[in-house]
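In this view, the complex is presented without one of its protein chains, the others remaining in place.
To keep things simple, chains are lettered A and B as they appear, and every chain counts its residues starting from 1.
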Amino acid sequence: MSQSVMFMIDGVQVEGRAGQSILEAAGEAGVYIPRLCYKEGLSPHGSCRVCTVMVNGRPMSACTSPISLGMIVENDSPRVAQLRRDLIEMLFVAGNHFCMFCEKSGDCELQALAYRFGITAPKYPYMFPKREVDASHPDIFIDRNRCILCGRCVRASKELDGKNVFQFVGRSAEKRIAVNGEALADTDAAVTDAAADACPVGAILKKGVGYVVPVGKREYDDKPIGSDIEAKRPAAGS
Amino acid sequence: MAKPKIATTSLAGCFGCHMSLLDIDERILELVELVEFDKSPVDDIKNFTGRCAIGLVEGGCCNEHNVDVLREFRRHCDILISVGDCATMGGIPALRNTVPLRECLDEAFVNGPSVHNPDGKYPDDPEIPLILDKVYPAHEVVKIDYFLPGCPPTADTLWEALVALLNDKPVELPYQLVKYD
Partner (left out) sequence: MAEILEEAAIREICQAHDCNRARLLDIARAVHKKCGYISGHAMNLIADELSTHRVEVESLVSFYSFLSDKPRGRIVIRLCNDIIDQMNGAQLVGRAFSEELGIDFGRTASDGAITLEHTACIGMCDQAPAALINDVVVTNLSSDKAREIVRELRQHTDPQRLVKHLGDGNNAHELVNSMVQNNVRLPGPSIFSPVNRGEALRKALVMSPAEVIRAIKTARLRGRGGAGFPTGMKWEFARAAPGDRKFVFCNADEGEPGTFKDRAILTERADRVFAGMTIAGYAIGASEGILYLRGEYAYLRPFLEHVLQKRREDGLLGDDIFAAEREPAPPKPAGERDVHRRPGTAGRRPFSFDIRIQMGAGAYVCGEETALINSCEGMRGDPRNRPPFPAQEGFLGCPTVVNNVETLCCAAKILEEGPATFNQYGSEQSSGTKLLSISGDCRRPGIYEVSFGIELSEVLEMCGARDAIAVQVGGASGEMVAPDQYDRTICFDDLCTGGAIMVFGPGRNVLEIARSFMDFFVEESCGYCTPCRVGNVLLRERLEKILDAKGEPADLEYLEALCRTIKTGSRCGLGQTSANPVLTTLKNFRKVYEVMVQEDREGLKRSFDLQRAVAEAEELCGRESIHNHV
């Protein structure tokens, strides 16, 4: 059993274990910290910045920052919410997110976060970048229009599948996901790979199963993302 | 006291949002008690007859006519609402935004599989509004006060938002009513 570490989050004392990240420890205590590039079971990435919290007044990504004794974390505050809203809106305008025909709609974590934050339209102008689609593989396709560069596929392929199917190439706004070959079909990607299930948006999807669950009955259609974590929170006063 | 007026239009959209408005079913009777429809395809009034309390805009701007109509709406309406994904982010018409304009026109009028156009010219009647370089969301052309995304936004979404605005209440829609699909 790891050593217990007490810290504060939004004015509430929380107990975590030494070595845990703020995001993990908060989650166990029923405090949801919004996130996109983080996925349980993968090493943290710290790239989307959606999990940014104020730690003793300084911004830090909750997924990469370990808890420490007496740390004061600000998660649910207007300024943190505003930052997260801005980041989510940035991701929307930087890609081509056509939710109305995306198979992932309703199960998409980016969309779900926008719902959770009550975003009706981004304040930033849409960029409409030109992006490539790779449908070469028989069972999986990549639609880079929807990619938010969270790197979950990169890490899942390396850390869980023991492969190296995906990697980032380019830099700045030209950064994109590439595959280990000319096209996805040239790689050893398989539909059973963890990487095929790792994408939070509709950028990497399995073929042929898009509408097994109808729109309206999907994960985030009725309840906000993070509700499962928040359900673990002990009732006030108990 | 006169009833407040509402105007609606469909720009680069599919009229699906208007259909959704009609989907409020019997509540439409309540609505006409509350408001009077001005310029709108619902009553086929072509020109504004006066100042409107609310303008509902479906669709983004894909040609210069859309821009004119949208600007007219802004000038005549106190509150302007982007209704649906097309007005909000360009929607399906904006799929062309990553394709060069010439390619789009060639596909539509010259090379498309169902096109019969022996001289290979684009239609050039001066009455046809010129197409814009890309499809613009409404709020990139005029100031928009509220957004009701969705493809289309549900009848309940439209109803709740209108009722709130007509009663001078803040538009605070429940989680289930703000969706992008």
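The rule is short, and it goes like this: a residue touches a chain if its C-beta (ideal position, glycine included) is under 8 Å from a C-beta of that chain, and two chains touch if they have at least 3 such contacts.
Source: prediction; values computed, not measured.
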What chains on display are touched by the one that is not shown?
A, B
Any idea which of B:Glu30, B:Asp43, B:Glu64 or B:Glu172 touches the chain not displayed?
B:Glu64
Determine which one of A:Leu42, A:Leu91 or A:Ala114 touches the chain that has been left out.
A:Leu91
Of the residues listed, B:Ala53, B:Leu132 or B:Ala164, which one is in contact with the missing chain?
B:Leu132
Candidate in contact with the missing chain, chosen from A:Gly16, A:Gly46 or A:Pro200
A:Gly46
Which chain A residues would touch the chain omitted from the figure, given the whole complex?
44-50, 52, 59, 61, 64-66, 82-83, 86-87, 90-91, 93-94, 123-125, 127, 148-149, 164-175, 178-182
When the complex is taken as a whole, what residues of chain B touch the one chain not shown?
64, 67-68, 71, 74-75, 80, 101-102, 105, 122, 124, 126, 130-134, 136, 139-143
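As a convention for this text, only the chains that are shown with their structure count from here on.
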Which whole number of Å gives the spacing of the CA centres of chain A and chain B?
32
Which stretch or stretches of chain A touch chain B in the complex?
92, 96-102, 105-106, 111, 114-115, 118, 120-122, 125-126, 128-131, 145, 215, 221-224
Footprint of chain A on chain B - complex, ascending:
82, 85, 88-92, 94-95, 97-98, 134, 137, 139-140, 144, 146-149, 151, 175-176, 178-181
